[in-house]
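Below: one structure, written as structure tokens.
Removed from the display is one protein chain of the complex; every other protein chain stays in position.
Should a chain be cited, it is by its letter among A, B and C, assigned in written order, with residues numbered from 1 in that chain.
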Amino acid sequence: MKKVMNDPQNIVQEMLLGMEASAPGFLKKLNGFDVIVNKDLKEERVTLISGGGSGHEPAHGGYVGKGMLDAAVAGPVFTSPGPDQILEGIKAIDKSKGVLIIIKNYSGDVMNFQMAVEMAEMEGINTDFVIVNDDVAVGESSQRRGIAGTVFVHKIAGARAITGASLKEVKETAQKAINNVRSKGIALDPCILPHNGQPSFQISSDKMEIGLGIHGEPGIKQTEVLTAREIAEDLVISLKEDLGLETGEKIAVMVNGLGATPLMELQVLFNEVAMLCQNSGIKIIKTYIGNYMTSLNMAGLSLTFLRTDQDLADLLNAPVCTLSFR
Amino acid sequence: MKKVMNDPQNIVQEMLLGMEASAPGFLKKLNGFDVIVNKDLKEERVTLISGGGSGHEPAHGGYVGKGMLDAAVAGPVFTSPGPDQILEGIKAIDKSKGVLIIIKNYSGDVMNFQMAVEMAEMEGINTDFVIVNDDVAVGESSQRRGIAGTVFVHKIAGARAITGASLKEVKETAQKAINNVRSKGIALDPCILPHNGQPSFQISSDKMEIGLGIHGEPGIKQTEVLTAREIAEDLVISLKEDLGLETGEKIAVMVNGLGATPLMELQVLFNEVAMLCQNSGIKIIKTYIGNYMTSLNMAGLSLTFLRTDQDLADLLNAPVCTLSFR
Amino acid sequence: MENNVFPKKLIIETLRRMKTEISKQKGYLTELEAKIGDSDHGINLDRGFSEVESELPSLENKCIGEILKKVGLILMSKVGGAAGALYGTAFLFAGKELEGKESLNKDDILQAFIKALEGIKSRGGAVLGDKTMIDTLEPVVKYLEDNSGYVETREGWVRITGVAWQGMESTRDLVAKKGRASYLGERSRGHLDPGAVSCYFLIKAMGEGKD
Partner (left out) sequence: MENNVFPKKLIIETLRRMKTEISKQKGYLTELEAKIGDSDHGINLDRGFSEVESELPSLENKCIGEILKKVGLILMSKVGGAAGALYGTAFLFAGKELEGKESLNKDDILQAFIKALEGIKSRGGAVLGDKTMIDTLEPVVKYLEDNSGYVETREGWVRITGVAWQGMESTRDLVAKKGRASYLGERSRGHLDPGAVSCYFLIKAMGEGKD
């Protein structure tokens, strides 16, 4: 096991302290809690919180800032934070206009965030939540995981929230983004967990996984290593079908690296995606290529399509000031 | 070997096409050449070009855009482009106010870029160049490599160029940045080359390399795997000494991932760096944490310090519009 | 002490044994979950039970109900993930049932088990056969409903542990319907569910205190 770290027990805390120190102008770590908040939160408005297990950096702390999230709660690596941590985050950003909680669809996250919601309600804080389930690799949609598409939901809901919209409106906007976003991933190699130095799954050197999650778990099927072109075809077809995308429609695209994938490979993949979209008359209005929702040092990527109307496009393009999204 | 790619022969071209497609608003690939240029280059001013072997993404194409580079030339993986490619880039951005060429200090880069300069001069283009040699791991300074600190030089020279300064002034500014920037890196694991699928060097699972370059080459010495704290101490001491940094001085810091290092680890390292700087009374005015100058999928990082006066700080903070720096 | 009464001291010892057992099985649980999940189950539980252990001294003068509720909150907070929410809820529910008690009898224990199962089911929405910790716990609860006296003897616990073991083993051939393993669909078949396994170890650790 090789990692740049001190004691693995403290890795999340030290990461958050490093994050805070790197952006003293606008980020603050809550004392005693693994929560990063937007420190100059002055306006009385609906505020947004998200989070989950760590290991997905820059998610979620990298998305805290004006125009996006107001707080991010960081659990241990790949492990949802407990409700006490989440509650503390909610309390820290509550401006009595309501707090929207953006949850990725994993049993652990959903249970812990919902417990926090219950606790917040008991403390008289007005909250509501949405659950992101963009991963088309998993069949049934109630079971679908939340993966990289979640970042678009953060951005769009965040852009709505600073317009002073009501909790109901911000939630509706977030849900609209969720309804229009789909993702699917592939992995070439597992990640290495800091706590035990073991690969998260076993895979031979000539195989890859299709339809994996972002927690180092294997995918839904294994194949030979495909070419960039074949991968792009598989992913684009899945996303297009699931979204029911038609000629003339507009989308934003994210090619998301899982942590150890050279940007070169992400750009090669995007080149294929762009050609496929052009061939089927789908217009890409904005492109994001990079590490947005990672899985430690997993080798692989995911592709996300967000179908955009003018409203979603404007929200996506609205100004934002965070460490890792713009 | 597992890479998201088609034929390794075409990987650089496909990457550049993907890059162009991802930013149709402001990037263009020169037809028939592996050169990315800022496509709306209207002002008559000094223009900037850099480049080198590929595999360092987002360097260098990610730094093309308003306020930074005007062109980036991409050689094959880890291989300097030939002078013909570089010349084409120079010609594409020449606005007859002079072209400044920013070269990283590697025999291959220096030779090829200098040949291009000679050819450009023969075609009547007014050019000059600077050589970045920020890597303190290598003893003698004329031999020192150019690594992540180069990105600061791009930014600062680019910010000067758009003020309409003369070629001489832009060069002086770039040289000032070079004189004040130092870097040093460590690696935990080698990268895998797309052309042969082999690791770039061998290292056992309990060792790390100190003072490595960005071409997958090994470092100047091997040690046990150190903790983040120990690594930070080694790097900070080297940079401070070499820069002769004193209490009260101000610096910009870059913690640069080499491609396969989780952001989490970069932030943990920065946390240590920030504490060490605080303890010695050095003020960090700006922090960059992420993958800026990579080595394909090498695991490791480099630390860069840029000593800043008001002038350099202003240039660093000046607006910029590129894919990968802001 | 009488054989049919479980004083607080024994409960606290049981919690300590749970921690010891989980620490011992941490690596095994991680390995198991590498096959069908995210490999953190053992690490998470170990973190949580270690915290429980270090908090125990400060809890000793509380009633059993309070102790278990506090254990539930610690697990929720420190284990995190699905297991933290679920085991946390289980202890919380059990604790609520045992409010004010300084010792337990077999009926108390049965009721606590029933509530714990209820908590897990209501929190996670899974049912028997979904390849979760429920597949270990529910058969045990059913068994205790008919044989609550077994908690009073060492031999009884051997039987109870055997039922837990069978429940755990039953998950091997199931396709997961809840939790992370459910994403694997058919690929989840052929592997034990880590939560079902940890639940077996916890029940085993309970029984080992009976002499």
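As a working rule, contacts are C-beta pairs under 8 Å (C-beta built on N, C-alpha and C of every residue); 3 or more make two chains touch, one makes a residue touch a chain.
Every value quoted in this text rests on a predicted model; they were computed, and no experiment measured them.
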For the chain not depicted, the shown chains it touches: B
Contact with the hidden chain (one of B:D7, B:E44 or B:D84): B:D84
Absent-chain contact - pick from B:G75, B:G98 or B:G158: B:G75
Residue among B:S96, B:N126, B:Q143 or B:Q278 touching the omitted chain: B:Q143
Contact partner of the left-out chain, one of B:S200, B:S238 or B:T308: B:S200
Contact footprint on subunit B, counting only the chain that is left out: 53, 75-85, 106-108, 111-112, 115, 137-139, 143, 145, 193, 195-196, 198-202, 213, 215-218, 220-221
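We take it that only the chains that are shown with their structure count from here on.
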From subunit A, the most remote chain by mean C-alpha position: C
Most heavily contacting chain pair (counted by C-beta pairs in contact): A-B
Centre distance in Å when subunit A and subunit B are each reduced to the mean of their C-alpha atoms: 28
Shared interface positions of subunit A, touching two or more other chains: none
In subunit C, residues with contacts to at least two other chains: none
